[in-house]
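Single-structure report; data block below.
A single protein chain has been omitted from the complex, and every remaining protein chain is retained in its original position.
Labels run A and B following the written order; every chain starts at residue 1.
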Amino acid sequence: MLRTEINELLTQTGPGTPMGDLFRRYWQPVLLAEELSANDCPPVRVKVLSERLIAFRDSEGRYGLMDEFCAHRGVSLWFGRNEEGGLRCPYHGWKYDYTGQAIEVPSEPETSNFCANVKLKSYPMIKRGDVLWAYLGDPDKRPPLPEWEFITVPEGQAYTSKRLQECNWLQALEGGIDSSHVTFLHSGSLDSDPLFKGSRGNAYNKGDLKPFFEVVDYEGGLLIGARRNAEEGHYYWRVTPWVLPNFTMVPPRGDHPMHGHFWVPIDDENCWAWSFDYHPTRPLTEAEAAAMRAGMGVHSANDENYRPLANKDNDYLMDREAQRRGETYSGIKGIALQDASLQESMGPIVDRTKERLVATDAGIIKARQKLRKAALALAQEGAEPVGNRTQDQKVRSVAIVLPADQSFVEGIGEAMVAKPGVPQTTV
Amino acid sequence: MLRTEINELLTQTGPGTPMGDLFRRYWQPVLLAEELSANDCPPVRVKVLSERLIAFRDSEGRYGLMDEFCAHRGVSLWFGRNEEGGLRCPYHGWKYDYTGQAIEVPSEPETSNFCANVKLKSYPMIKRGDVLWAYLGDPDKRPPLPEWEFITVPEGQAYTSKRLQECNWLQALEGGIDSSHVTFLHSGSLDSDPLFKGSRGNAYNKGDLKPFFEVVDYEGGLLIGARRNAEEGHYYWRVTPWVLPNFTMVPPRGDHPMHGHFWVPIDDENCWAWSFDYHPTRPLTEAEAAAMRAGMGVHSANDENYRPLANKDNDYLMDREAQRRGETYSGIKGIALQDASLQESMGPIVDRTKERLVATDAGIIKARQKLRKAALALAQEGAEPVGNRTQDQKVRSVAIVLPADQSFVEGIGEAMVAKPGVPQTTV
Partner (left out) sequence: MLRTEINELLTQTGPGTPMGDLFRRYWQPVLLAEELSANDCPPVRVKVLSERLIAFRDSEGRYGLMDEFCAHRGVSLWFGRNEEGGLRCPYHGWKYDYTGQAIEVPSEPETSNFCANVKLKSYPMIKRGDVLWAYLGDPDKRPPLPEWEFITVPEGQAYTSKRLQECNWLQALEGGIDSSHVTFLHSGSLDSDPLFKGSRGNAYNKGDLKPFFEVVDYEGGLLIGARRNAEEGHYYWRVTPWVLPNFTMVPPRGDHPMHGHFWVPIDDENCWAWSFDYHPTRPLTEAEAAAMRAGMGVHSANDENYRPLANKDNDYLMDREAQRRGETYSGIKGIALQDASLQESMGPIVDRTKERLVATDAGIIKARQKLRKAALALAQEGAEPVGNRTQDQKVRSVAIVLPADQSFVEGIGEAMVAKPGVPQTTV
């Protein structure tokens, strides 16, 4: 249970809010690279952390991310012409380069200094992996470029998608941290989804409905261990990192690619669920890639605006017969939408004064505490947020069987460190 | 004309409001029995008196009506699995019985007392006739079960439907009380609707466009008499009861089944119009039942969510030619939608500071006064509301020709008392 003011602190990420300021200290995924697929291609509207921006790729391939609206009269630059090194407003021809700097105002004499004083708010945006990342904070505090393993593996080894989720980012993040629901909500999918099925771990998963959770601090955030019974004298541990503020992973299953998420606030009532899959040591197979593109695993089948085809307007295509037969536990098809449907059903911003947490929510509780502390420490003392160093980001989740008397932290050792060419630790 | 504060008092029925507290002292229809048609069938969302609830029917046929949202993290139990004696949240498997009591929380040790302390807000819901009735008030004040004649006649003698009406409940109720509009709005339907046409009373109805209204107190509410000229020295009286807070009837026509309504607040801007038909002494004919199912009489043709197919989004399928020819007086087809269209056109909550009432509105004026007094008496003195006794509910409406010098109260005598096996008094 949270007090109202803490719930507001954690869920509000617009400009000037403590959580908003914290988010503005991290590179965040804002577009799939495919959305700006060529030089001079059409610009794309971006709403992130409650700011309305326009993204474009100029004639030389540089990415621009700036105020959506022309400095002159406020027209949306989405209607703009992306040409010859800049984005031109179609109303009176004002033109901006990728930094937001006005470079041509046709009505003004060329000899005037007018352009020099016109600059749109803009943010750096760079491509890493299949993702365009933006940094919306103070330029002097800009962290190193993102180093997550899924964006640094060789080409062909990763796949990334995004989908709209119509609720506050924290509801979505908490689903990513909380692996206790897998036993219930996703139980039907463990055996059927081509990107999940067939691992020995699934049997442990289904064999023990009362996992024990152990959550330990780690420099970038938390390590969340879920312990289930394995063979006599052994435990099956699923261990996953949460890195501040909004990176989570799912522990691996056999040789399947590993997967994880970013949960990026659009505004306070919507977020992007970013979902990635990658294998550290081999290319994705054609079958795997096809399943991902089809919306299986952690991905989803979406419309052209990346909104899931199964959504709240059609009750997520609820299938009561599939629910009754246990094909799907909730009647909703697909792991991603199983999560999204329930998280959205809580309302745009769930009232956490009414919740009733239990031991298996330990990860959620600790993550909220860390987020709150980090936001307040930044606001009050300017404390540097954690999670931006390369070593914070070079993490993996791990699935492992350990002797009953061994702590999981000791047991996984360096298995959670992402090392090029080294396979994941998985059961 | 009402003062703003009285309009608010009468129209607001959420938790903690005076009218809301009054409504919470009565059994109210909340679902058609067909909506929970079998044990372990899918749960159904219910919004009533501004509360969001979930209704279900358990493995033993018991009805549950409780908070829509899981006590754990706030997921909607609409996604729940209705199985083995309870409704189970699909997120982490928390399970509730039909009283809202948690009966299983899988993550907790079976030996713990955890469940005992988790109980959702819940209300009794019972089946009477084709209707599921709920009581949302103080358990100690729970009135006897509903005894309306339409739910106690033998099977086959009644038909009940509901439709969404997109305005405040009081606008809808006032339409039910006000029989003066029949002469105008419904004039086209008296001759054509198979459930209305062919009675001698219709001729009186059309022959006197200036009915005189007499409204008298009666223990459960009001008796509203509309007097029109009949043969020399006689009056045609249409007399109908209003029982607090929201039960109205329509006086009978010949041997047609009698009909009436409940107007149940969903929230302050929407209500359910419940419509019933029944004959006290014989089964409905196949033709009558078919006409009712087809949306004739007081019923309507609806979509799968009980929203009329003719609604404000399509201007109620207004047919100006039918209006011009007088087939329908307003151009809208069907008695139910003729009422709904006009009541919705007043806006979600009509501003009664601007109205201009006349003598024929006497029933409306007195009903408002009684509602206001009952709500204030309950709030200030805890006064027991009227309308809950069996004798209050065993009422009928009456259509009768009386000598000009006889008062209608004297003239109808016991005709308004519902007695099993006794036919209605009708012309």
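A few remarks follow.
As a convention for this text, a contact is a pair of C-beta atoms (placed from the backbone, for glycine too) under 8 Å apart; a residue touches a chain by one contact, two chains touch by 3 or more.
The model shown is predicted, which means the values in this text are computed figures rather than measured ones.
For the options B:49, B:350, B:367 or B:399, the residue in contact with the chain missing from this view is B:350.
When you scan B:62, B:181 or B:394 for touch with the missing chain, the hit is B:181. Residue in contact with the omitted chain (choice from A:76, A:99, A:229 or A:406): A:76. Think of the hidden chain as still there; on chain A it touches residues 42, 69, 71-76, 78-79, 81, 90-93, 105-109, 114, 118.
As for the chain not pictured, it touches chain B at residues 174, 180-181, 183-185, 209-211, 318, 320, 323, 329-332, 338, 341-343, 345-347, 350-352, 354-361.
The rule is simple: only the chains that are shown with their structure count from here on.
Distance between chain A and chain B, defined via averaged C-alpha coordinates, is recorded as 49 Å.
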